[in-house]
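Data first, discussion second: the structure below is written as structure tokens.
One protein chain is absent from this view; the other protein chains keep their places.
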Amino acid sequence: MKSELAQVSVQPTSRLQLVKRQIYKERQLWLICIPMIIWVFIFSYLPMYGIIIAFMNYIPGKPIFSSDWVGLLHFKTFFHSPDFWNIIRNTLAISGLGIVFGFTAPIVLALLLNELRMKRFKRVIQTISYLPHFISWVVVASILFALLGNEGFINDMLLRLGIIHQPIAFLGEGKYFWGLLTTTNIWKDVGWATIIYLSAIAGVDTEQYDAGKVDGLGRFGMVWHITLPSIRPTIVLLFILGIGGILNAGFEQQLLIGNSQTREYHEVIDTYAYKYGIQLGNYSYGAAIGLLKSIIGLALVLGANRISKKTLDTSIL
Amino acid sequence: MKKTFMLLCSFIFAFSTLVGCSGESKTDDAAKTEQQSDTGEKKVNEFGWEVPNKTVEINFYSGQDNPDNVKKYQAELQKYILDKFNVKLNNIVYDVDKKEKLNLMLVSGDYPEVITNLTESEAQQWINQGKAVEIGQYMDQYGENIKKQLEPWFKSYYNEAGKLYMLPKSWGLLPIPDNSAHIRNDWYTAMGSPAFETPEQYYDILKQMQAAHPKNSKGEKTYALSSIAPVTTNMVPTVAGMYGLQNGYKVTKEGDMTHWVNTEEGLELTKFMNQIYRDGLLDPDTFVNKFDDWKAKFSAERIMGHIGPWWQSWNAGHEVWQKVNKDWKEEQRYVQVKLKAADAEKAYLSPKNARGGVFTIITDKAKNPEDIMKWMNFSITDMGTRLIGWGAPNQPDSVWKYENGKWSWVEEAKKAIIDATWDYAKSDKLGQYYLSLVEGQGTMKDDGHSTIWFDQNFNDEAKWKKIMNDNLKDTIYDNSIGSITIPANDPLLITKQQIDDQLETLWAKTVMSKTEDEMMKNFNDMKDKLNSAGLHDIEKYRSDVYKSRMASWK
Partner (left out) sequence: MSSLKMKPTIGSRIFDTCNVVFMLIFSFFMLYPFVNLLALSFNDGVDAARGGIYFFPRVFSLDSYKFLFQNDKLYSGLGISILRVVVGTTTCVFMTGLLAYVVTIRNFSGRKFMRILFLITMYFGGGLIPTYLLMVKLGLINTFNVYWIPGLLNAYYMLLMASYMEGLPESLFESARIDGASELRIYFKIVIPVSVPVFAAIAVFSAVGHWNSWFDVILYNSNGKWDTLQTYLRKLLLEVEALQQIQDAQVAYSKYRNISSSTLRAAVTMVVTLPIVCVYPFLQKYFVSGITLGSVKG
């Protein structure tokens, strides 16, 4: 009895001391962290009060807190909007395709680039591959029109070769849109996304390859048993973030490549929130949709991370 | 203790007298200078403007544009007005979307003393938040010309509480047509200029023309018609006008408005377009084209006709050809023609909003709203409008002269406009229209025919403009009552956006139907979908506003 009491009274002080000791031991690290915490508080957390307008009817110019509270009204409006299911379908389809193809393409390209023997050739190709990233969507849209329009380059070729007799409306028919957008997205950013994998591959210890050679691994074996496992943390990280970004299906490209005839296939959450939120002056509506996206995104990331931790023993936290 | 208290008291006393004295002496000074200026001779310039002693500075925000260009373009006129009027006008623009910038201005409190180019609902937002100055109070003293020039609409700018906050820009019925059908002139005359009146007859001629020119010089296929997306905004209201509708709505005498989709005429015009499509003579990219895409086709001589604003076939037609083709002849161009369906009583092609498209407010940042009012009161006079619209007179590159109270054109400038050799980069440098706050539009009252648009003053002398004006004379109509916008934050705005979105998609599908039966089915589908999305609510809203305006504005 007595000893138990002693234990109870001793423990808190010792725990506190433990924490104190821990912090003292890590004082260098905390000194580095404190300015960073202050920075992130000011630049990221302070403006977050803006989120509450999702529950109000905010009119710009009036002080935020004098606006009317409407509770979950904007969320309900969104769920009941006639376009709701269409938007969700398009968003998921476009980012689903993006995850399946857009996510794997840069990994494959990075591995293929890494297999090139001529270093100079490799460097040139690498530089060329990231050029499209610099072309703005406006320009991409006009190039696409010239190539894929009803009278564009491709239709012209196909007609001349006699493969088709009627031009194909690549840009004017909804059913082509998802594929078209996915291809364009990959084309634009595959080289760009490769950079991070190439840097990860460059970080693989050369000793490992030497060891692999001793074990008699072939070229494919080297990739499979050494390169890929070494860049796995990067792959997993980007995959988890990709899952969290599943509701970000693009914005500018939809507005510029899409047209009235593809609307049923191109309208995604972001374009909808822009059109019906900001453009109509309904900041609160836009904020509500944005908040919904954020919550789902964060939840998905944490969920995906938990699964990855259990199955792959890799966590981003 | 007592001592200290006394000391403190005397200290406060001494201090307050000091402050009081200095305050008084200040007002004395001010009074003196005022007196001086009163007794001093008032300078009146050649425009009859009483030049103030202290420069009046008016900074105004006017929306999205390139700031470097605007700074460059306004410089000359700005200097002229500063020298002659001692008024410094400064047009501020930003490269940011106007709506967004206005909201940032509202929240940050960082905005100039005047804002212009506001839509009515944007202006309303500023008024509602108490950030616009009530200008009705200055009207009696400083607004004589404003009142006079804005008749008969002056009362309509007051709100229900009898307060006045905003003044209009680009208002008044100008006798210049905007929209019409266009036809390739030289090919049409080569056909012997057959007469036509209805859209169907027009199409028939385009069809024959296309048969005569099935390919352009590069061997590309040609079409009768094309358009620029969104077609239901860019083209349909004009086509509907040919069938007797007003800006896309059928308006009864009682003021009931019906959207074209819900009318017989709407079906007719859809049939008309569908026929062209089924004949393979409608550009397949009609619903996809952006302006540049359309222009590329149009300037490559692949489109026989056009339906839209008059300047489009200029910009994409002969203005390109005359620069590219050395052998270009002036007949090689499009002319604007009137079309009217057989059953329509009148063709309503160019809706004019006599009341004003955009508005100007004075914000609470203005220290002396009276001074701004004085300037606007001058600016709206006929001479003020000339100055703002045409640029400074009597300068080396001016387009007009003003001497001894009389004005006249600079003949070379006039000739350049008539001969269509005018260099428009030049008019920008003159600052034409860059310093406009409120303007007298329509034709000017002193001579009954000059207009604020310098290049639109010689339409009867310029050959092709005259042809256009003669062809389209009776297609312009007053749509002031019918130009109705839904106010910001009204839930109906969302309905309208949803309908606009669907309309373009569904109508494109209807026009591109392969058979007449399919087209009928698609048309009825479209009608049902739009009506269930709330088109009737919008019709009702518009009808209500229309009727109440008919009562109150008459």
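Each chain gets a letter, A and B, in the order it is written, and its residues are counted from 1.
As a convention for this text, contacts are C-beta pairs under 8 Å (C-beta built on N, C-alpha and C of every residue); 3 or more make two chains touch, one makes a residue touch a chain.
What you are looking at is a predicted structure, and each value in this text was computed from that prediction instead of being measured.
S.K.: Among B:Trp310, B:Tyr334, B:Trp507 or B:Tyr546, which one touches the chain that has been omitted from the display?
M.R.: Answer from the full complex: B:Trp310 touches the omitted chain.
S.K.: For the chain left off this view, which of A:Phe79, A:Phe153 or A:Trp224 is in contact with it?
M.R.: A:Phe153
S.K.: Could you list which residues of subunit B touch the chain missing from the display?
M.R.: On the side of subunit B, residues 63-68, 94-96, 98, 100, 103-104, 107-108, 110, 170, 176, 178-179, 218, 291-293, 295-297, 299-300, 309-311, 314-316, 319-320, 323-324, 357, 424-425, 427-428, 433, 453, 455-456 touch the unshown chain.
S.K.: Could you please point out the subunit A residues that touch the chain left off the display?
M.R.: Subunit A touches the missing chain through residues 22-23, 26, 28-30, 32-33, 36-37, 39-40, 42-51, 53, 60, 112-113, 115-117, 119, 121-136, 138-140, 142-143, 146, 153, 187, 191, 195-196, 198-207, 209-210, 213, 218-219, 230, 233-234, 237, 241, 244, 283, 287, 290, 294-295, 297-298, 301, 316-317.
Going forward, only the chains that are shown with their structure count from here on.
S.K.: What whole-number Å value describes the gap between the mean CA coordinates of subunit A and subunit B?
M.R.: The answer is 42 Å.
S.K.: Could you list, by residue number, the parts of subunit B that touch subunit A in their complex?
M.R.: 99-100, 103, 106-107, 125-126, 129, 131, 220-221, 229-230, 284-285, 287-288, 290, 292-293, 488-489, 493-494, 497-498, 501, 504-505, 508-509, 533
S.K.: Touching subunit B in the complex: which residues of subunit A?
M.R.: Against subunit B, subunit A makes touches at 57, 59-62, 77, 81-83, 142, 145, 149-151, 167, 169, 171-172, 259-261, 263-264, 275-276, 278-283.
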